[in-house]
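I'd like to ask you about the structure that follows.
Excluded from the complex is one protein chain; the other protein chains are retained at their positions.
What follows is chain A.
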Amino acid sequence: MRREAPKAITDYAPLLFPALMLIVFFVVPFSTMIAVSFFKRQQGGFYTPDFVLDNYARFLSTFFGTVLGFSLMLAVLVAVCCVAIAFPFTYLLTKRSRKVQTLWLVGLLSVLSLSEVIIGFAWSTLFSRTAGITNLLVALGLMAEPQALLPSFGAVLTGMVYQALPYTILVLYPALVRLDPTLLEAARTLGASPVKAFFNVVTPALRNTIVATLIMVFVFALGSYLLPQILGRPRHWTLSVLITDQAIYQSNMPFAAAMAVFLVLISLALVGLTLLVGRREAAA
């Protein structure tokens, strides 16, 4: 198939629709948010258009720095856990028959229909002292008495990994299905065990897919604000929780916007850094 360079303006027409959607659903809202982040907060009122840096100044403190650091750390951890679980799982899944694969994928898609609220409350019941899984362990004689597993960092992490896992698998699935089977056959012929072939051939072959998936889950996890509240203690609250507090409960839109802009910039920078490091390594 030969691709011709666009000659007339009309040749760019197919770009129009995506560009329009991008402007309406991303450029306009994001610009509004940036604008609001410079507005002047009126305590006991709302805000007035202005150009002040107070909102950013308030954010630059040890307190918010710690919260931001925790949010980033949590999102990275969720991304790593998700990919560590989902990659081998998806690989094994693609080795099964078509029918088994379809069943699993339908099951995973149905998990996606659960809202964050339902996931949060379900896990809070599972981790509770009165009705949780520790009661099962007690019944089996493995524990002396039931105990509450939440609020805790582990509970937050479990809930968030559970929520992001189906997305991770669905993103990895197409790449793993399309992986050239001759690569593996060659490795096996040369004497590699299945496990060795998986780590030395499959994983490096899909390095870009894995990095892209990590980034996707990271960004997805960064926006989580309900699960840390339901399953964690206040020190496990992410920056998104504090943004919600400012926007909804304090009516402090300028400060909420400033925090959100900061969060977006930091995550964009991290994503950019990851891609940059990846490209340099590929070039080397």
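Observations
Throughout what follows, a contact is a pair of C-beta atoms (placed from the backbone, for glycine too) under 8 Å apart; a residue touches a chain by one contact, two chains touch by 3 or more; residues count from 1.
Here, contacts and distances are computed from a predicted model.
The UniProt record for the undisplayed chain lists the protein name "Extracellular solute-binding protein", from the options "Sarcosine oxidase subunit alpha", "Extracellular solute-binding protein", "Respiratory nitrate reductase subunit gamma" or "2-oxoacid:ferredoxin oxidoreductase subunit beta". Interface note for the absent chain: among A:T90, A:T209, A:Q229 or A:S267, the touching residue is A:Q229. Within the whole complex, the absent chain has one touching residue among A:Y12, A:F63 or A:F199, and that is A:F63. Where chain A meets the chain that is not shown, the touching residues are 41, 43-46, 58, 63, 67, 121, 124, 128-131, 148, 151, 229-230, 234-235, 237, 242, 245-246, 248-252.
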